[in-house]
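Working notes, beginning with the structure itself.
All protein chains but one are shown at their positions in the complex.
After this line comes subunit A, so read on.
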Amino acid sequence: MLRSVGYLTVCSFSSPAPQRDTMFPKGTKRKFSDSGEEPVSSGDQVPAAPSVATRSLTSSYSLQRQSLLDMSLIKLQLCHMLVEPNLCRSVLIANTVRQIQEEMTQDGTWQIMTQALAAAQCPTDRLVATEVLCRQTDAAAQAGQSPKPFSVGGLEEGYHAEEVVMEGDVETEVTMSTLAPVSPQLSSASYLAGPFVMGPCWDEDEEEEEEEEEEEDGECEEDEEDDSEDCVSEGEEADRDHLSPDSRTGEQVFGTFEIKHPAPPPDPALEELFSDVDPSYYDLDTVLTGMQSAPKMGPYDLLESLSSHGPTALSSSSSCRSDLNELDHIMEIIVGS
């Protein structure tokens, strides 16, 4: 993975071809045959083992793109505890993520990834999850929609989760939340064996990033707010729009993912848990996970925060983390418990 600071690191993107820019042009579909043309300088790339349907995915281009996506998500997650993060920087990173997501959606990579993730669930959940995801996909496809672009949703105080990642696209939601390093389950999950032979590479990255982020608070806060009144009313309004009677599964997902502030009815355990926490801390988190998480998380652990998602879980978040399979939990919520 990329290490840095004072001096330039060897970056997997920066192996210049003499005649042209090394940056992969947007929209250029890298075929399998292209992978040989892009020498990768960093040492931790895993040799591709292409499978039939996903040859383009194993090219170095897609590996680099995936790496860039991971990096961007991490950047959005990490934030300063005391000082508000730079809004310009956050917006630029979010736009980058959006671009990557758009391209991966055009490639078909995005859906493959989410389906693979779904396949990594426990058997009982998998069917439901897959069904849900597939349903959503079909619905979206039929409607001719493309998944709405990633947005830095949690930019307002009191504005929570509600269109957190995108509308009507649950698989993106799930995907993004599981893309972050962490759960050992992910690293060994079977989905990695499929088209995603970047798995082992991922592992390394995860561990390194986890170590680096030991010191840092995984707590996220996105930037600024207006009057909280404004935000709450905006959130509620939009929320009402979302939860229309004929809303799709994605909408329901967002409904469950969202946590209003103030949350009716107040859960005493929840209140106590978050009594000293400022809601703005959640915002960045909700950008990616769609849920509130306990503040001042220790080592950066995105998936752990998922376990605190959902009203029932929040009250027992600590037990969730240790007891529940995080992905199980997500699936439960998606199903609409």
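Keep in mind that, in the parts below, contacts are C-beta pairs under 8 Å (C-beta built on N, C-alpha and C of every residue); 3 or more make two chains touch, one makes a residue touch a chain; residues count from 1.
One rule holds in what follows: contacts and distances are computed from a predicted model.
Undergrad: Of the options "Serine/threonine-protein phosphatase 2A 55 kDa regulatory subunit B", "Proteasome subunit alpha type", "Cytochrome b" or "ER membrane protein complex subunit 2", which is the UniProt protein name for the chain that has been left out of view?
TA: "Serine/threonine-protein phosphatase 2A 55 kDa regulatory subunit B"
Undergrad: May I ask you to list the residues on subunit A that touch the chain which is not drawn?
TA: 2, 4-14, 16, 20-27, 64-65, 68, 71, 75, 82-84, 86-89, 91-92, 94-96, 98-100, 151-153, 155-157, 159, 163-164, 221, 223-226, 228, 234, 238, 278, 280-281
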